[in-house]
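The block that comes next holds chain A.
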Amino acid sequence: MKRLPSLLAAFLLVLALPALARAQEKAPVVAAAADLQFALTEAADLFTQQTGKTVRLSFGSSGNFHRQIAEGGPYELYLSADETYVFDLAKAGLTLDEGKLYAVGRIVLIVPPGSPLKPDGSLKDLAAQLKNGTVAKFAIANPEHAPYGRAARSALKSAGLWSEIESKLILGENVSQAAQYATSGSAQGGIIAYSLALSPKVSALGRFDLIPADWHDPLRQRMALTKKAGATAKAFYEFLQSPPARGIFKRYGFVLPTE
Partner candidate 1 sequence: MALHIRLRQNAPIPLEASLSCRPGEVLAVFGPSGGGKTTLLRAIAGLFRPQEGLISCNGKVWLDTDKGICLPPQSRRIGFVFQNYALFPHMTALGNVAAAMGHLPSRQRHGEARKLLTRAGLDERLHPRKPAQLSGGQQQRVAIARALARDPEALLLDEPFSALDAALKKELLPFVSRLAHEAGIPVIFVSHAMDEVLQLADAIAILNDGRVAAQGPLEDVLSDIRLKPLTGRYDAGAVMHATIDGHDDKFKLTILRLKGGARLKVGQAQAPIGAEVRLRIHARDVGLALTPPWDISIQNILPGVVVDVQESDGHLADVLLHVGGTEPDAANHGTPLWSQVTRYSVSQLGLKPGSRVYALIKAISIARADLAQIQR
Partner candidate 2 sequence: MDWEALGLSLSLGGWTIAFLLPIGILAGRWLAWTKFKGKEAVEALLALPLVLPPTVLGYYLLVSMGARSPLGQAIEAVFGQGLVFTFEGLVVASVLVNLPFAIQPMQRAFEAIPREVREAGACSGLSPWRMLLEIELPLAWPGILTAMVLSFTHTLGEFGVVLMVGGNIPGETKTVAVAIYDRVQAFDSEAAANMAALLLALSFVTIGISYVLGNRRSPS
């Protein structure tokens, strides 16, 4: 019973943690498409190095973030993998403007070690292996709300494999989860973002090959500041359009807009 006061004090301190954290730093929250998992983390670190300011990154599917921002989510900057989501929010008046195109994404076929599949971007080997029945599971992002999932679906349709492969698909909630599934070894392969495949962590887990860009609608990735954006978010937004940030995006396989 003598320890009661100190226990109580510890309990109250724990209760106060979120408030303390909030008072201490008002780092803006950035909602980013999952294909930016590695590229944007690197860019944010560079931003902090250069300016001393920090941002908090939240990765997920572009479609989910679109819904959360529409519901009043506290995000200050939104980096979508599909520009139509940004236009939609702009029309609803939730962003400051229609934002900026910051990258165009590509997709790859990735196969983990030990898979019967060859890393063949033309998907000819995938077609052959599907006929052989050696492909039991194949990972893509959920086309319902993940732009990279939609691109993967288009590519599989272009190759004439959609109806055959549909029953074997495992759908990641976002493209990062799809990459996780594709390289876990439980699936024979998957279609994921080039930007993820190029990161050291993922490339160590499988071999990959680019899928022709004209097999799907271009993955025009657009970002915009929301109505809640503060100074730090705006500075980060500017930073992402600067040469050092563009260099990072380029290294992760993005095609950069020329505008």
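A few comments on the model shown:
Note that a contact is a pair of C-beta atoms (placed from the backbone, for glycine too) under 8 Å apart; a residue touches a chain by one contact, two chains touch by 3 or more; residues count from 1.
Regarding candidate selection, all candidates are chains of the complex that A comes from, given by their letters.
Since this is a predicted model, take the numbers as computed values, not measurements.
Only one of 1 or 2 makes contact with chain A in this complex, and that is candidate 2.
Across the interface of their complex, candidate 2 is touched by residues 11, 14-18, 21-22, 25, 27, 29, 34, 37, 41, 56-60, 68, 70-75, 174, 176-177, 179-180, 199, 201-202, 205 of chain A.
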